[in-house]
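The structure under discussion is supplied below as C-alpha coordinates; questions concerning it will follow.
So, chain A:
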Amino acid sequence: MNWLASDAEMVRKLIAKDWQVYQKQLAGYVGGLLLALGLVGMGTPLLSAAGTLLLLVLLIVVGSYAIQSSVMAERKQQTQPFVMSLPVTPMDVFWGKLLANLAIYLVPFLLVVGGLLALVLTTARPDGTVPWIALVAMFLLANFCVSLCVAIAVDSEGWNIFTMLVLMTLIGPFIYGIGRLDSIARHLQTDQIVWSPAALGILAGELAVILIAILIAGWVHARKPSFL
Partner candidate 1 sequence: MTPAIALAGVRKQYDDFALHDIDLELPAGQVMGLVGVNGAGKSTLLRLLMGLVRADGGVVEVLGQRLPQAQVAVKREIGHASDDMRLYRGQSLRWHMDFIRGIYPVWDEAYAQDLLRRFDLRPQQALGGFSHGQRVKAVLLLIFARHPRLLLLDEPTTGLDPVARGEVLDALAEVLRDEERSILFSSHNTADIEQVADSITFLHGGRIVASGDKESFLDRWRRVLCRGTSSDAVRRLPGVASVRDGAPLVEIKTGAFDDTTLPALQALGLTVEKVEPMSLEDIFVTTVRGSNNA
Partner candidate 2 sequence: MTTDLLLSPHSITPMYEQIVEQVVAKVMAGQWRAGDLLPSIRELAASCRVSVITVKRAYLELERAGVIVTRQGKGSFVADAPDAAEALANQEFEAQLQGLVDAAEKLGLDRRQVLARVASALDGPADSAQPTPHSDRRKSR
(Lines give C-alpha, C1' and ligand atoms only; values in the text may rest on other atoms or scores of the structure.)
Protein backbone atom coordinates (compact mmCIF):
# COMPACT_ATOMS: atom_id res chain seq x y z
CA MET A 1 0.00 0.00 0.00
CA ASN A 2 1.18 3.48 -0.74
CA TRP A 3 2.94 5.02 2.23
CA LEU A 4 2.07 8.54 1.58
CA ALA A 5 -1.32 10.07 1.85
CA SER A 6 -3.22 9.76 -1.40
CA ASP A 7 -4.76 13.16 -1.13
CA ALA A 8 -3.20 16.00 0.81
CA GLU A 9 -6.39 17.97 0.55
CA MET A 10 -8.39 15.23 2.25
CA VAL A 11 -5.77 14.88 4.98
CA ARG A 12 -6.05 18.61 5.57
CA LYS A 13 -9.81 18.27 5.89
CA LEU A 14 -9.44 15.40 8.34
CA ILE A 15 -7.06 17.44 10.48
CA ALA A 16 -9.44 20.39 10.41
CA LYS A 17 -12.24 18.03 11.40
CA ASP A 18 -10.36 16.70 14.44
CA TRP A 19 -9.35 20.22 15.38
CA GLN A 20 -12.97 21.42 15.31
CA VAL A 21 -14.27 18.45 17.22
CA TYR A 22 -11.79 18.77 20.09
CA GLN A 23 -11.43 22.53 20.25
CA LYS A 24 -13.57 23.21 23.26
CA GLN A 25 -11.88 20.74 25.57
CA LEU A 26 -8.49 21.95 24.48
CA ALA A 27 -9.34 25.52 25.47
CA GLY A 28 -9.85 24.42 29.06
CA TYR A 29 -6.44 22.83 29.25
CA VAL A 30 -4.71 25.79 27.67
CA GLY A 31 -6.27 27.96 30.36
CA GLY A 32 -4.87 25.66 33.03
CA LEU A 33 -1.44 25.72 31.45
CA LEU A 34 -1.37 29.51 31.33
CA LEU A 35 -2.22 29.54 35.01
CA ALA A 36 0.60 27.14 35.73
CA LEU A 37 3.02 29.26 33.73
CA GLY A 38 1.92 32.21 35.76
CA LEU A 39 2.71 30.33 38.93
CA VAL A 40 6.17 29.49 37.70
CA GLY A 41 6.79 33.10 36.88
CA MET A 42 5.73 34.24 40.33
CA GLY A 43 9.21 34.11 41.63
CA THR A 44 9.17 32.31 44.97
CA PRO A 45 10.86 28.93 44.74
CA LEU A 46 7.87 27.15 46.22
CA LEU A 47 5.37 28.56 43.78
CA SER A 48 7.87 28.06 41.04
CA ALA A 49 8.27 24.40 41.85
CA ALA A 50 4.53 23.96 42.24
CA GLY A 51 3.98 25.67 38.94
CA THR A 52 6.52 23.51 37.20
CA LEU A 53 4.98 20.38 38.59
CA LEU A 54 1.56 21.53 37.49
CA LEU A 55 2.92 22.26 34.03
CA LEU A 56 4.39 18.81 33.82
CA VAL A 57 1.22 17.11 34.93
CA LEU A 58 -0.96 19.16 32.63
CA LEU A 59 1.24 18.55 29.64
CA ILE A 60 1.06 14.84 30.26
CA VAL A 61 -2.67 14.93 30.78
CA VAL A 62 -3.31 17.05 27.73
CA GLY A 63 -1.33 14.60 25.69
CA SER A 64 -3.13 11.56 26.88
CA TYR A 65 -6.46 13.32 26.70
CA ALA A 66 -5.89 14.27 23.10
CA ILE A 67 -5.05 10.68 22.26
CA GLN A 68 -7.97 9.38 24.24
CA SER A 69 -10.60 11.59 22.74
CA SER A 70 -9.33 11.70 19.23
CA VAL A 71 -8.09 8.21 18.53
CA MET A 72 -9.61 5.91 21.10
CA ALA A 73 -12.94 7.64 21.34
CA GLU A 74 -13.26 7.55 17.59
CA ARG A 75 -13.12 3.80 17.89
CA LYS A 76 -15.45 3.58 20.88
CA GLN A 77 -17.95 6.07 19.57
CA GLN A 78 -17.87 4.31 16.26
CA THR A 79 -17.19 7.34 14.13
CA GLN A 80 -14.52 5.33 12.35
CA PRO A 81 -16.95 3.82 9.82
CA PHE A 82 -18.09 7.34 8.98
CA VAL A 83 -14.53 8.54 8.40
CA MET A 84 -13.66 5.44 6.39
CA SER A 85 -16.68 5.97 4.16
CA LEU A 86 -15.11 9.20 2.94
CA PRO A 87 -12.84 9.15 -0.12
CA VAL A 88 -9.71 8.41 1.90
CA THR A 89 -7.23 5.59 2.13
CA PRO A 90 -6.35 4.13 5.50
CA MET A 91 -2.96 5.88 5.21
CA ASP A 92 -4.76 9.20 4.72
CA VAL A 93 -6.55 8.55 7.98
CA PHE A 94 -3.26 7.61 9.63
CA TRP A 95 -1.53 10.83 8.61
CA GLY A 96 -4.65 12.80 9.44
CA LYS A 97 -4.78 11.39 12.96
CA LEU A 98 -1.05 11.73 13.50
CA LEU A 99 -0.77 15.30 12.30
CA ALA A 100 -4.01 16.42 13.92
CA ASN A 101 -2.98 15.11 17.30
CA LEU A 102 0.52 16.50 16.97
CA ALA A 103 -0.95 19.88 16.13
CA ILE A 104 -3.42 19.70 18.99
CA TYR A 105 -0.63 18.78 21.36
CA LEU A 106 1.92 21.22 20.03
CA VAL A 107 -0.26 24.21 20.84
CA PRO A 108 -0.10 23.83 24.62
CA PHE A 109 3.31 22.23 24.38
CA LEU A 110 4.96 25.11 22.53
CA LEU A 111 3.11 27.53 24.75
CA VAL A 112 4.58 25.97 27.84
CA VAL A 113 8.08 25.39 26.53
CA GLY A 114 8.24 28.78 24.87
CA GLY A 115 6.90 30.40 27.99
CA LEU A 116 9.38 28.60 30.20
CA LEU A 117 12.31 29.42 27.97
CA ALA A 118 11.22 33.02 27.79
CA LEU A 119 10.93 33.16 31.56
CA VAL A 120 14.36 31.67 32.06
CA LEU A 121 16.12 33.77 29.44
CA THR A 122 14.53 37.07 30.30
CA THR A 123 14.58 36.86 34.05
CA ALA A 124 17.29 36.38 36.62
CA ARG A 125 16.95 32.60 36.54
CA PRO A 126 20.08 30.73 35.52
CA ASP A 127 20.14 30.26 31.75
CA GLY A 128 21.98 26.99 32.24
CA THR A 129 18.71 25.27 32.74
CA VAL A 130 17.85 25.69 29.08
CA PRO A 131 19.32 22.37 27.93
CA TRP A 132 17.61 20.64 30.83
CA ILE A 133 14.27 22.17 29.87
CA ALA A 134 14.81 21.23 26.24
CA LEU A 135 15.64 17.62 27.09
CA VAL A 136 12.68 17.19 29.41
CA ALA A 137 10.37 18.84 26.89
CA MET A 138 11.56 16.60 24.09
CA PHE A 139 11.14 13.60 26.35
CA LEU A 140 7.53 14.54 26.95
CA LEU A 141 7.06 15.05 23.24
CA ALA A 142 8.62 11.68 22.48
CA ASN A 143 6.38 10.12 25.13
CA PHE A 144 3.37 11.63 23.49
CA CYS A 145 4.39 10.52 20.03
CA VAL A 146 4.97 6.93 21.09
CA SER A 147 1.62 6.82 22.88
CA LEU A 148 -0.05 8.31 19.84
CA CYS A 149 1.59 5.91 17.45
CA VAL A 150 0.68 2.92 19.55
CA ALA A 151 -2.90 4.17 19.78
CA ILE A 152 -3.22 4.56 16.02
CA ALA A 153 -1.53 1.30 15.16
CA VAL A 154 -3.01 -0.96 17.82
CA ASP A 155 -6.75 -1.37 18.09
CA SER A 156 -6.83 -2.39 21.72
CA GLU A 157 -7.87 0.06 24.38
CA GLY A 158 -6.19 -2.03 27.03
CA TRP A 159 -2.79 -1.89 25.33
CA ASN A 160 -3.13 1.83 24.67
CA ILE A 161 -3.76 2.63 28.30
CA PHE A 162 -1.02 0.27 29.39
CA THR A 163 1.46 2.00 27.09
CA MET A 164 0.50 5.47 28.27
CA LEU A 165 0.86 4.49 31.92
CA VAL A 166 4.22 2.81 31.41
CA LEU A 167 5.56 5.83 29.56
CA MET A 168 4.30 8.14 32.25
CA THR A 169 6.19 6.25 34.90
CA LEU A 170 9.40 6.77 32.93
CA ILE A 171 9.17 10.54 33.22
CA GLY A 172 10.20 10.73 36.85
CA PRO A 173 13.30 8.56 36.48
CA PHE A 174 14.29 10.43 33.32
CA ILE A 175 14.12 13.83 34.96
CA TYR A 176 16.05 12.50 37.90
CA GLY A 177 18.57 10.84 35.62
CA ILE A 178 19.46 13.84 33.52
CA GLY A 179 19.54 16.03 36.59
CA ARG A 180 22.38 13.82 37.79
CA LEU A 181 24.24 13.85 34.50
CA ASP A 182 27.45 15.66 35.11
CA SER A 183 27.51 17.64 31.93
CA ILE A 184 24.09 19.06 32.66
CA ALA A 185 24.07 19.36 36.43
CA ARG A 186 27.27 21.35 36.40
CA HIS A 187 25.69 24.25 34.53
CA LEU A 188 22.23 24.26 36.08
CA GLN A 189 22.99 27.14 38.36
CA THR A 190 25.06 29.13 35.87
CA ASP A 191 24.04 31.44 33.13
CA GLN A 192 25.89 29.45 30.55
CA ILE A 193 23.95 27.50 27.97
CA VAL A 194 26.11 24.49 27.31
CA TRP A 195 25.16 21.79 24.89
CA SER A 196 27.38 18.95 25.93
CA PRO A 197 27.80 15.91 23.66
CA ALA A 198 25.78 13.88 26.17
CA ALA A 199 22.93 16.35 26.02
CA LEU A 200 23.00 16.46 22.25
CA GLY A 201 23.12 12.69 22.16
CA ILE A 202 20.02 12.41 24.30
CA LEU A 203 18.25 14.99 22.17
CA ALA A 204 19.11 13.06 19.02
CA GLY A 205 17.92 9.87 20.69
CA GLU A 206 14.59 11.45 21.54
CA LEU A 207 14.09 12.64 17.97
CA ALA A 208 15.04 9.22 16.68
CA VAL A 209 12.48 7.57 18.94
CA ILE A 210 9.78 9.85 17.53
CA LEU A 211 10.75 9.07 13.96
CA ILE A 212 10.96 5.33 14.52
CA ALA A 213 7.62 5.28 16.33
CA ILE A 214 5.95 7.03 13.40
CA LEU A 215 7.54 4.73 10.85
CA ILE A 216 6.62 1.55 12.68
CA ALA A 217 3.08 2.73 13.33
CA GLY A 218 2.67 3.65 9.67
CA TRP A 219 3.98 0.27 8.58
CA VAL A 220 1.70 -1.61 10.94
CA HIS A 221 -1.29 0.46 9.91
CA ALA A 222 -0.60 -0.03 6.23
CA ARG A 223 -0.61 -3.78 6.61
CA LYS A 224 -3.92 -4.12 8.39
CA PRO A 225 -6.30 -6.35 6.42
CA SER A 226 -9.37 -4.63 7.75
CA PHE A 227 -10.08 -1.22 9.10
CA LEU A 228 -12.99 -1.61 11.38
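In this text, contacts are C-beta pairs under 8 Å (C-beta built on N, C-alpha and C of every residue); 3 or more make two chains touch, one makes a residue touch a chain; residues count from 1.
On the choice of candidates, all candidates are chains of the complex that A comes from, given by their letters.
Note that the structure is a prediction, hence the values are computed from the model and not measured.
Note on chain A: across 1 or 2, the candidate touching it in the complex is 1; the others do not touch it there.
Only residues 6-7, 10, 13, 17, 20-21, 24, 77-79, 81-82, 84-89, 92, 225-228 of chain A touch candidate 1 when the two sit together in their complex.
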